[in-house]
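A short worksheet on the structure shown next.
Up next, subunit A:
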Amino acid sequence: MALDSKIPKGPLADKWTNYKNQINLVNPANKRSIDVIVVGTGLAGGSAAATLAELGYNVKAFCFQDSPRRAHSIAAQGGINAAKNYQGDGDSTYRLFYDTVKGGDYRSREANVYRLAEVSANIIDQCVAQGVPFAREYGGYLDNRSFGGVLVSRTFYAAGQTGQQLLLGAYSAMNRQIGRGKITMYNRHEMLDVVVVGGKARGIIARNLVTGEVERHSAHAVVLGTGGYGNVFFLSTNAMGSNVTAAWKAHKRGAFFANPCYTQIHPTCIPVSGEHQSKLTLMSESLRNDGRIWVPKNMDDVMAIREGKLKPTDIPHENRDYYLERRYPAFGNLVPRDVASRAAKERCDAGYGVNKTGEAVYLDFASAIERYGKERAHVRGLNESDAKLVKQLGQEVIKEKYGNLFQMYEKIVDQNPYETPMMIYPAVHYTMGGLWVDYNLMTNVPGLYCIGEANFSDHGANRLGASALMQGLADGYFVLPYTIGDYLSQDIRTGKIPTDTPEFAAAEKAVNDNLAHLINNNGAHSVDHFHKKLGKIMWNKCGMARNAQGLKEAIVEIAALRKEFWKDVRVPGTQNEFNEELAKAMRVADYLELGELFAKDALEREESAGGHFREEYQTEEGEALRRPEFQYVAAWEYKGEPKDAVLHKEELEYENIEVKERSYK
Partner candidate 1 sequence: MSGILNSSVGRKFAMALSAFFLMIFLVQHFAINILSVFSADTFNEASHFMGTFWVVQYIFQPILILGVIFHFVMGMVLEIRNRNARKIAYVKYNGNANSTWMSRNMIYTGAVILLFLGLHFYDFWFPEIEVKFIDGDMSGLLANGEYRYFEHLQHKFVDVWRVALYCLAFVFLALHLLHGFSSAFQSVGANNKYTRGLRGFGKAYAIIIPLGFIFIALYHHFN
Partner candidate 2 sequence: MKLTLKIWRQKNADAKGQIVEYPIDGIEGDMSFLEMLDILNEDLITKGEEPVAFDHDCREGICGMCSLHINGEPHGPDKGITTCQLHMRMFKDGDTIFIEPFRANAFPVIKDLVVDRSSFDRIQHAGGFISVNTSGNTIDANAIPINKHDADEAFEAATCIGCGACVASCKNSSAMLFVSAKVSQFALLPQGKIEATERVLNMVKQMDEEGFGNCTNTGACEVECPKGISLENIARMNREYLSASLKG
């Protein structure tokens, strides 16, 4: 099957406008008789559900949390990009487009990214109208900050809680529609299958997580906004419940899974403290605006620090290795995430890690505190050479900018980051891969759409900071509501989709069989036992650096672990009750399949690009080596076992951007 990305013809800048002008629309009266299911209520799903309902469709929205407001978009900290050029620093739609494609290591689709950059400005207008309280300057206008991998300030933010504020904005738009009866909300429901009738997605099977009941829901189209699959690593910055199940079930029903190996490892997370660790906590990338990353130059100092004989503040500047500033003078501490993460790993692998486990580097605010302190002292006409006063004033400024992050760090690590540098280490954060979609955000299964992090479309091999929020809202507010109309315009005479058909019955039975198997298995080990094992394989062999041998081993090991899981997992309780272990088991079962495809994809991609780093393919300086023959999207078709998946390639063409070596030096 050939992949048709359905990219409209014409000049890049006009594609979206012309396309919108030409696609079919559904008239308001007909929209009332069309149902749409939206799974997931994060920025993408929530904004899509609200907008579709507002357009007049009957929306059924599903989330596994107890309220749509708790989707994991809420945890995004730093900000949202938009090409507003409010700072007058040379930003434009093209520049945002260019930065995103370059940041993605030339592995994303030009037309999609351009559209994203084009609608980005609108998102800010929309959110402000909804009452999202973005940070402002004293003049009353919106403030911006800068983020990694770009040379302009285009990031809008609300302290360190931008994701929360944007999600609550989308949630409020949903609430308005729920209040009007246009959205029926299904909280604490987990989607466990897509139902395909006559080649089209016509509904889902969902389990009510409170009663355990398995339910059939039909619609004319199904939209998945179910987020990423970082939890395949067990330890990640994702929420405990974040899962791949919806996307994976769609994959098993025929939707292609694209670029599963593209995973973003975020450089600034709090290091693992021990075996008990259940998840990792991210410290916003915005900290790199003011923090300097370093490890000691001398191995003696490293050892002294690990043994507690030396404090980081005791080490003089000349004995510190500010390795990002050393290696990348142009971008310094603000290099993109993949570059920063690999550099940290390189130093730690060389033995310079600064905590007990040897997997941590310093993020130091002392210089920023001094700089800001002097500035404030100057503004207030105080003595700039009074070191104590300068420090106090500087800490004040840092507190205003990052107070909540510093507090979070202190609660977890029990060290005061105003006095001693933070310790950070990279952690799995975001997955650029996901279900393959065309320009309309439709998967190759007609009527099945995929938006936000769950799809693969916009970030290529690496996502720039503050672009995830942008993509989620762009897809949900401004792209999908248009493009889905084109598809639904064929459905105005279809009438209600019945759920008493063989297709629904078969899907429901398969779900029930799986649930029953897990409950009755009575094995020896908990779900977490297997999840942790999977995570270890993934982190060690499909993590920040990968090689052919490790990946081959991973494929075998994951397949074996999967077999063991189905034979030996123990799920307590019963099927028809609130049973978190059962819900977890269903999710981990899917991770055990995805993990294998992930490794296979990473093995097949014999190059380094963005978040995917193959040790065999690097430059002499240790930078990622992209290879032109891999300038394609790897879309995998399900064929039973993950290792049997069939590869379909969508060649990527760059007509408006010159493919160059990606350099931040």
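One rule holds for everything that comes next: contacts are C-beta pairs under 8 Å (C-beta built on N, C-alpha and C of every residue); 3 or more make two chains touch, one makes a residue touch a chain; residues count from 1.
With respect to how the candidates were assembled, all candidates are chains of the complex that A comes from, given by their letters.
What you are looking at is a predicted structure, and each value in this text was computed from that prediction instead of being measured.
Evaluated over the candidates 1 or 2, subunit A touches in this complex the candidate numbered 2.
Note for the complex: subunit A touches candidate 2 at residues 47, 50-51, 54, 65-70, 72, 74-75, 84, 86, 119, 122-142, 158-159, 161, 163-165, 168, 171-173, 175-176, 178-179, 185, 187, 210, 237, 239-241, 273-274, 276-279, 281-282, 407-408, 411-412, 414, 477-478, 526, 528-529, 570, 572-573, 577-578, 580-581.
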